[in-house]
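Only one structure is covered here, and it is reproduced in the block below.
With one protein chain removed, the remaining protein chains of the complex are shown where they sit.
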Amino acid sequence: MDEWHNMQAAYSDVDDRPHEECGVFGIYGHEQAVALTYYGLVALQHRGQEAAGITSTDGSHMFSHKGLGLLTDVFKSGELEQLKGHAAIGHVRYSTAGSNTIQNAQPIALSTHARNFAIAHNGNLVNARWLRIQLEQEGSLFQTTADTEVIAHLIAKAGVDDLTEAVRLAANRIEGGFAFLILSDDELIALRDPLGLRPMVLGKLGEAYIVASESCALETVGATLLRDIEPGELVRITREGFTSMRFAERRQRRMCTFEHVYFARPDSDVDGWNVHSVRKRLGKLLAERHPADGDIVIGVPDSSVSAAAGYAEASRLPLEMGLIKNKYIARTFIQPSQALRDTGVRLKLNAVRSIVEGKRVVLIDDSIVRGTTSRRIVRLLRGAGATQVHVRISSPPYVSPCHYGIDTAKEDELIAAQHSIEEIRNLIEADSLEFLTVDELMAGFNFAPGDPVPFCNACFTRRYPTELVDQGLNEEIEPIHIGG
Amino acid sequence: MDEWHNMQAAYSDVDDRPHEECGVFGIYGHEQAVALTYYGLVALQHRGQEAAGITSTDGSHMFSHKGLGLLTDVFKSGELEQLKGHAAIGHVRYSTAGSNTIQNAQPIALSTHARNFAIAHNGNLVNARWLRIQLEQEGSLFQTTADTEVIAHLIAKAGVDDLTEAVRLAANRIEGGFAFLILSDDELIALRDPLGLRPMVLGKLGEAYIVASESCALETVGATLLRDIEPGELVRITREGFTSMRFAERRQRRMCTFEHVYFARPDSDVDGWNVHSVRKRLGKLLAERHPADGDIVIGVPDSSVSAAAGYAEASRLPLEMGLIKNKYIARTFIQPSQALRDTGVRLKLNAVRSIVEGKRVVLIDDSIVRGTTSRRIVRLLRGAGATQVHVRISSPPYVSPCHYGIDTAKEDELIAAQHSIEEIRNLIEADSLEFLTVDELMAGFNFAPGDPVPFCNACFTRRYPTELVDQGLNEEIEPIHIGG
Amino acid sequence: MDEWHNMQAAYSDVDDRPHEECGVFGIYGHEQAVALTYYGLVALQHRGQEAAGITSTDGSHMFSHKGLGLLTDVFKSGELEQLKGHAAIGHVRYSTAGSNTIQNAQPIALSTHARNFAIAHNGNLVNARWLRIQLEQEGSLFQTTADTEVIAHLIAKAGVDDLTEAVRLAANRIEGGFAFLILSDDELIALRDPLGLRPMVLGKLGEAYIVASESCALETVGATLLRDIEPGELVRITREGFTSMRFAERRQRRMCTFEHVYFARPDSDVDGWNVHSVRKRLGKLLAERHPADGDIVIGVPDSSVSAAAGYAEASRLPLEMGLIKNKYIARTFIQPSQALRDTGVRLKLNAVRSIVEGKRVVLIDDSIVRGTTSRRIVRLLRGAGATQVHVRISSPPYVSPCHYGIDTAKEDELIAAQHSIEEIRNLIEADSLEFLTVDELMAGFNFAPGDPVPFCNACFTRRYPTELVDQGLNEEIEPIHIGG
Partner (left out) sequence: MDEWHNMQAAYSDVDDRPHEECGVFGIYGHEQAVALTYYGLVALQHRGQEAAGITSTDGSHMFSHKGLGLLTDVFKSGELEQLKGHAAIGHVRYSTAGSNTIQNAQPIALSTHARNFAIAHNGNLVNARWLRIQLEQEGSLFQTTADTEVIAHLIAKAGVDDLTEAVRLAANRIEGGFAFLILSDDELIALRDPLGLRPMVLGKLGEAYIVASESCALETVGATLLRDIEPGELVRITREGFTSMRFAERRQRRMCTFEHVYFARPDSDVDGWNVHSVRKRLGKLLAERHPADGDIVIGVPDSSVSAAAGYAEASRLPLEMGLIKNKYIARTFIQPSQALRDTGVRLKLNAVRSIVEGKRVVLIDDSIVRGTTSRRIVRLLRGAGATQVHVRISSPPYVSPCHYGIDTAKEDELIAAQHSIEEIRNLIEADSLEFLTVDELMAGFNFAPGDPVPFCNACFTRRYPTELVDQGLNEEIEPIHIGG
């Protein structure tokens, strides 16, 4: 098969993991608002490494800086000092290669007849294209390809001067997974979609309120976690303090399971569950339901280390660092040519011969998307002397693309959408392969089979909790290709 | 006077010359369209050094790159190669410090329901603020502070699908000095304001058509100058060829005299007059009408060299390089501290003692705006031993700000708006001072006193050829301060 | 105490870990020599992040590029392509702040009357200052402050034309820990000090020979580990092949224990021992000899993860990720001001409340140098709710500075040089504290108490295996401060 021919390369640069989407951080009422936003974003950097930005306000002026790359690329000497004020919002962004432009970096700063405001958004709308067509037909001009600009236009066109009311009206027209922050001269507004697909937490540092994608950002800046923002909740923070309202009627909660399985930082608490603990529990469940005749347990670094520790503990097998990840391979890294790949250059991951040699390895990973990475790792282990490789995955087969903000592959690229488990095992060249079932996954959160669950498992079940409005629409106009 | 106290500094970094505004270049129908646009912009770099950009199209995709700084800063290795296609538009930009942001760099790329397009603009509208208020009230969102975005919104809201028709409708709503280019997938549109305030020429290179702010850009790329774009003319170039239409009724031509006096490159032909020749003629007129008892003639480099040559020729006085300009002082130059200025550090201009010493100098300059530069130069010459300094200006006293695209000072900063010629002479410490009158200036173009002239001389006469619509409006909302 | 007052800061930027010194990589006889050197250095990046460089030869010309920062900073687009040839040596460098200059980056390229050559060095000489004084008195000119230049001068002054012989003579005049590579047009020479203080391995890739500081670099480029370079061995690789000689008489081997405890990458085999396995064994020993009444085991990431796994396995306590390290904090990271540190900003490490809360934590670390980091971590854990923190260190108290290439603190900064274990426990605020003894450490390598051991344990025992020649000398001349 041609698809597989490409996989023959012993080394693949295309990491076939689901990509982290975006992270947002906002703070109101602290004289160090900008610096804290910077450090909060540093804690969220795992959610996006392609662009970053911060917008602040001192109550009468707004300030903004953004750029491509890591926070350390975007904020060097001096830029941070130029952003002043007691309130700020910030954003880190992942994007597909084609659209990683400075134009699409966030926060987006805008002005309407009523005011200036800035917006920073995490998530994906399922009716963005449909709304954009409506807006363009009414004469709206688009300068980016981001969903965020659709939300901004809806706010500008809401026809009311009160910003909170305009945001509420706009939020009722969009559908999908979203969690966004809006900053104006005198208020910070935060919002989470009615299903709770994308996470957002509320914290406090002295008198200041903070909202962020994950609780690890609160810990990092020394703030206390108050609670998760509720699905359908709109929070508004001003000089007068904190107010909360519902912008949408109560619906069944559908939090993203994949935040726990792969995305979120292990030290975050997402919707009440600690991520590391969930992963370790999934590893234990995996050991109980899908034992393997192995000598050692190895987790794929870094995301599967928790699950591997759980598996090892439950199976009483030793946990070993049989795979070492090179942490110095950044975006600017020069990739090896094909000729060198053929000589076996292996940069990201290395298998440790003296650990692996002669051993039956139980390899723990969190998911299989395209299958190419799994195959490469199995081969690495065998090359280092593993006699058997038993692959155990701490989630169910990933069969359907996410439409709510997680950019994985298209359906025809998802190996589990095309192949049975046995076929996958064969393709990734493992001695055995087991996944968790959706029920087992839910058991990791202490739900019994049949329980109603507050999670979106669409990527495992193909049952999407919303209509997919844009699905039927023609491809949008090709965006202008903009370099940095 | 306090204002003058500041002028005591022997060295002033604030160049009080009128600042060049912008330059545009567009080409349709050449396989090297992007490279030629780059080289054409290099020839127009004197019109703006703060930002630059190019947008191109290959007929189905559009490509864009822009950034802050000189063309050599913005286009280093690789960026140019990524812009593909047979048609392109480009822009070099001057801007006041506060708004020199990447956001405001041009061309601006946009998308509407009908299409993608990009716009590059030179000039200033007198009703931009008024229009912006209307547009914002209708729900238009602004992401920049540039007039250009106002034009773009008018096009998007024109309510017709045909781009040329939409541009025509938009052009009829704006007032002021403007010359802009629009590029879509299948056409290049160029436009010049009905009064012809801002210049634009049409050229040909093989089968390709070119439009540019000045003819020197045509020469540079090896193209032939066909003619100036007419005031009120809209030119459209497509695969089918070249078409021209009037978008506004015929009005009295009002071309900007200051392009000839100071802005344009001496090798350009602007509206039929060669710039160097006009300047030299003005220098001769100055010698005839305002002779001086001098030993040598010195022109302020670079812009007054032509006028000085004319003066020397007509007066039979020797032309000398008594002032040397340092050409290596760029935007990134580290300016001296006040302590050093007091020691007499003089970086931009140096007076040559062995030329000047013991001489009565006739100093030729093109204009006096704030007066600080003139005073500095007179002092430099005296410091180098000049016994007398007779200042001769090759234009009339500059008494009123331009509203059509030339960014000089506000009226209360214009020395000639506040003071008589004798007072100015005293303030700049010259032995004598003479200006051309408006009639003499027009004589440089061969118009007799009383002739109807096709020029805007508003900066010398305070008679503006348009209503100044935005004058009465309150200050707009403070823009968001955006760093690069 | 004042010294301790400074430690009050909840956050300390001064990482008090011993700093990795340098890494070297050399290859002869491969058409992709330069690219392989780059990837080999990537695998050694943990040994030095401050500067990097590569020198290559095509047999008649030599090529060199180096710079400050990570490999990804130094080699961007194009530099690698300009280095040609079938042989190359490379270097990654750690340095103290004051001397991190481009001048001191390596390899250093030199020319003598006989030839051009380049040198890349890992280690520290104990008689460099003494030798430098001699050389300078004979008229040698120094352009850097590096030991490497001393070695180069000795080679140049050896008085023989044959490079290998000159290197051999030079190597006999230096004393200390060293492992260096020399490249000329037609040979690659590699050398390891007579005690084997600094590591170096030999590998093969096809017909090409490779020498490198650690075996992980061999794995990374797909090469096979042949063996360690012997203490006192000089290896020479030319077109004719590989030759080996002793440049110094056989002495007792004294390999650096700290490479195993902290420095080397866990997947490396150093002098026959796999680093991860040694660390895990030390963790087990620690559990056996120094058990703790804890609920969970937490290792300080990343270097103590192996030891923690061993401790957990042996103690049957669960291994948890209770501390999360932020991997996005690079050299260019903007550090928080004191005001922010006081609010509790914690960027590098975060303790996970939902794991730690209410638990008695056994904290595994590899060493305590100044004590500040340990105290910070104990406080972090308590702040996150740990009821007890029992610190277990997988090495003996670090009481004496290394003179052979590991840059830790001066003796008066070493907490264990100044305080008893109970005092340290008190200062770092732990509930209990235990170290391994030197005998226990040696047991990790399977040596019984009393066995002669082939290790240098001077940092734990103050018994240095060489004379410390430079100790008595006055401070050298202040080097010229050179910016990049």
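By letter and in written order, the chains are A, B and C; residue numbering begins at 1 in each of them.
In the analysis below, a residue touches a chain if its C-beta (ideal position, glycine included) is under 8 Å from a C-beta of that chain, and two chains touch if they have at least 3 such contacts.
Note that the structure is a prediction, hence the values are computed from the model and not measured.
A.B. asks: Can you work out which residue in C:86, C:121 or C:153 touches the chain that's missing from view?
C.D. replies: Only one listed residue reaches the unshown chain, and that is C:153.
A.B. asks: Who touches the missing chain here, C:115, C:173 or C:289?
C.D. replies: Of the listed residues, the one touching the omitted chain is C:115.
A.B. asks: Give the residue, chosen from B:59, B:241 or B:318, that touches the chain omitted from the document.
C.D. replies: Here the residue in touch with the unshown chain is B:318.
A.B. asks: Quickly run down the residues of chain C that touch the omitted chain.
C.D. replies: 55, 60-65, 67, 79, 82-83, 102-103, 108-116, 118, 133, 136-143, 149, 152-153, 156-157, 159, 477-484
A.B. asks: Touching the missing chain, which residues of chain B?
C.D. replies: 32, 35-36, 38-39, 42-43, 45-46, 49, 70-73, 75-77, 80, 205-206, 216, 219-222, 265-267, 269, 274, 276-277, 280, 302, 305-306, 309, 312-313, 318-321, 324, 326-330, 332-334, 336-337, 339-340, 343-347, 350-355
One rule holds in what follows: only the chains that are shown with their structure count from here on.
A.B. asks: Two chains share more C-beta contact pairs than any other pair here; which two are they?
C.D. replies: Comparing chain pairs, contacts are most numerous for A-C.
A.B. asks: Going by CA means, which chain is nearest the middle of everything shown?
C.D. replies: Answer by centroid distance: A.
A.B. asks: So how far apart, in whole Å, are chain A and chain C when each is placed at the average of its C-alpha atoms?
C.D. replies: Centre separation, chain A to chain C: 36 Å.
A.B. asks: Going by the touch rule set out above, which residues of chain C reach two or more other chains?
C.D. replies: 77
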